[in-house]
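Excluded from the complex is one protein chain; the other protein chains are retained at their positions.
Labels for the chains are A, B and C, by order of writing; each one numbers its residues from 1.
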Amino acid sequence: MEIKAPIPVIPAPIWRDIKDLQEWERLRQHRPVGDKHSALFESITEGVHSFPGGFVVTTAADAFFNWARKSSVWPVTFGLACCAIEMMATFASRFDVERLGMVPWASPRHSDLMVVSGTVTIKMAPMLERIYDQMPDPKWALSMGSCANSGGPFRHGYHVVKGVDRVIPIDVYVPGCPPPPESLLNGLLLLQDQIAHFRRTGQRAAPNAKVD
Amino acid sequence: MSGYLPVVIYLGVIVAFAVVSLAAARVLGPARPFAAKLESYECGAEPIGQAWVQFPVGFYLVALLFIVFDVLAVFLFPWALSLRALGAWGILAMLMFVSILMLGWVYAYRERILEWK
Amino acid sequence: MTREQAATLIGERFGMAQVDGTSPLVVTLPVDQWVSFARFAKDTLGCRFFAFSTAVDWKEQGLEVVVRVENLDTQIALLMKTRLGAGISSCPSLAPVYRGANWMERECYDMFGIRFDGHPDLRRILLADDWEGHPLLKSYAVDTPHPPYR
Partner (left out) sequence: MTSSEAASRIELDYAGGERLTMNMGPQHPSAHGVFRAILTLEGETVVGVDAVIGYLHRCHEKLAETLTYAQYPSIASKTDYVAAMTSEFAYVLAAEDIGKIEVPKRAQYLRVVTSELQRVASHLLWLGTWCMDMGGALGGGATIFLYAIRERELILDLFEALVGARLLYGFYQVGGVRYDIPAGWAAQCRDTIGLIEQRIDEYEDLLEGNPFFLARARGVGVISRELAQDVGIAGPLLRGSGVPFDIRRAAPYSSYQDFQFTVPVEPDGDCFARYRVRMVEFRESIRIVRQVLDGLPEGPISSRPGLKSVAQTRIPKGESYARVEGPRGEVGCYLIADGSAKPYRMKWRGASFSNLAVLPHIIPGHKVADVVAIMGSVDPVFGEVDR
């Protein structure tokens, strides 16, 4: 039986009528630069600081929160291309990431880390940005492979975004094409260090000049 | 009266656990809601069509059946624990109870609710 | 049905077609015999396996559509070619004959801009629906910037 479904018209992504990069930068500002603590938490820490010696409490609290966030970073399974196969190998039995407390999760709503593994194309960029937006806030992004870092071997392709940090702010870059699981694990450990050294004021340990 | 103290403490712990975990999430979590974040998640694409659609009744009936047999399970546990004290009467009572529910199950089976058309 | 019989049969039925080559029988056709030859290949020659359909941009001599079909039982492979003529970018579609041609011709339209008339729904398949230009034409530079992702 030939059932003809109504083919829905796919609304064009928002960047269609963007003239140039400046307008796109202005539009992308809609995402508040998330710092890693909430306003209520900030006001409480200000209050605590008014007491002499209050810093002892907040640094201890900071250490505790960073330890908790560091040791259970859940990556969203966002495999794009060849690096996704190496990411799967890292998630699987021999190079187990669950030792680091990372449970590969399918939906962005429950994950803290987005591992961009593969080539980001211009058709995929709005989707990738929407999934990054839909992740709850203390979130990090790791760019895996030279395609995600800078476009890689396909840099001169007309349909390839020259690096994923043009779409979302990235915290750790892992080189390689594809990076073997050992170097991805190294990148994940670097990310955990970065999370562990997160100061109360919310700046990243090493501010990313390009994006911040 | 003192026999109820552990129950009260237990209820307190349950309520405290719920309240504390929700409050901690609200206080410590950096809530940054903005338009794109609150959009419904459809695998990365824009949500197409509305979800407010008339669903086939099959979904609802399966949920209904589950509730019935879940209640049955709720009664089975305490009954099983205290069976030695109840003796033969306990078994008879539970048999009547289960047979009534089995009647409902047979009706559902004959109405072909379980086969997913 | 060996290759020689197929070649002679093609020769009789389609006078205009030149046939050369051995492993894939290369058949160069005028455009108007395109669909009729495809139907002939599928029915009488038994080439039911649709391998691929693509296009080549020969700059001044215009576009050329290439289709390869095979008969898996007798190993006869046909490479059908037709030259669309300079500046013409429309070609009759094989989608009614081979269902595999549906996506392949959508890709040819996407990459070369060839409008296949008779195709059920000719949309871009690889690029976004509002992409300007057809990338695989020789006139399209490989790293044409596409705002906003330079």
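The working rule: a residue touches a chain if its C-beta (ideal position, glycine included) is under 8 Å from a C-beta of that chain, and two chains touch if they have at least 3 such contacts.
Because the structure is predicted, anything quoted here is derived from the model rather than measured.
Asker: Report, in label order, the displayed chains that the undisplayed chain touches.
Answerer: Looking at the complete complex, the unshown chain comes into contact with A, B, C.
Asker: Of the listed residues C:5, C:44 or C:75, which contacts the missing chain in the full complex?
Answerer: Checking the options C:5, C:44 or C:75, the one contacting the hidden chain is C:75.
Asker: Give me the chain B residues in contact with the hidden chain, please.
Answerer: 42-51, 53-56, 58-59, 116
Asker: Which parts of chain C are in contact with the chain that was left out?
Answerer: So the residues of chain C touching the unseen chain are 23-24, 48-52, 54, 56-57, 66, 68, 72, 75, 79, 98-100, 102-104, 111, 124-128, 135-136, 140, 142.
Asker: Can you list, in ascending order, the chain A residues touching the missing chain?
Answerer: On the side of chain A, residues 1, 3-11, 76-82, 84-86, 88-89, 92-94, 106, 108, 118-119, 121, 123-124, 127, 131, 153-154, 156-160, 177-178, 180 touch the unshown chain.
The working rule: only the chains that are shown with their structure count from here on.
Asker: Top contact pair of chains, counted by C-beta pairs?
Answerer: Going pair by pair, the biggest contact count turns up for A-B.
Asker: Centroid of chain A to centroid of chain C, CA atoms only: how many Å?
Answerer: Chain A and chain C have C-alpha centres separated by 43 Å.
Asker: Just give me the whole-number Å value for how far the CA centre of chain A lies from that of chain B.
Answerer: The computed centroid separation for chain A versus chain B comes out at 35 Å.
Asker: So how far apart, in whole Å, are chain B and chain C when each is placed at the average of its C-alpha atoms?
Answerer: 59
Asker: For chain B, give me the residues that contact two or more of the other chains.
Answerer: Residues of chain B never touch two or more of the other chains.
Asker: Which residues belonging to chain A are in contact with no fewer than two other chains?
Answerer: Residues 10 of chain A each touch two or more of the other chains.
Asker: With touch defined as at the start, can you tell me which chain B residues reach chain A in the complex?
Answerer: Those residues of chain B that touch chain A are 26-32, 34-37, 39, 41, 44-46, 48-49.
Asker: Write out the stretch or stretches of chain A touching chain C in their complex.
Answerer: These residues of chain A touch chain C: 7, 10, 12-13, 15-16, 18-21, 23-24, 122-123, 125, 156-159, 161-162, 166-167.
Asker: Within the complex, which stretch of chain A touches chain B?
Answerer: 8, 10-11, 30-32, 34-38, 40-41, 44, 65, 107-109, 127-131, 133-134, 136-138
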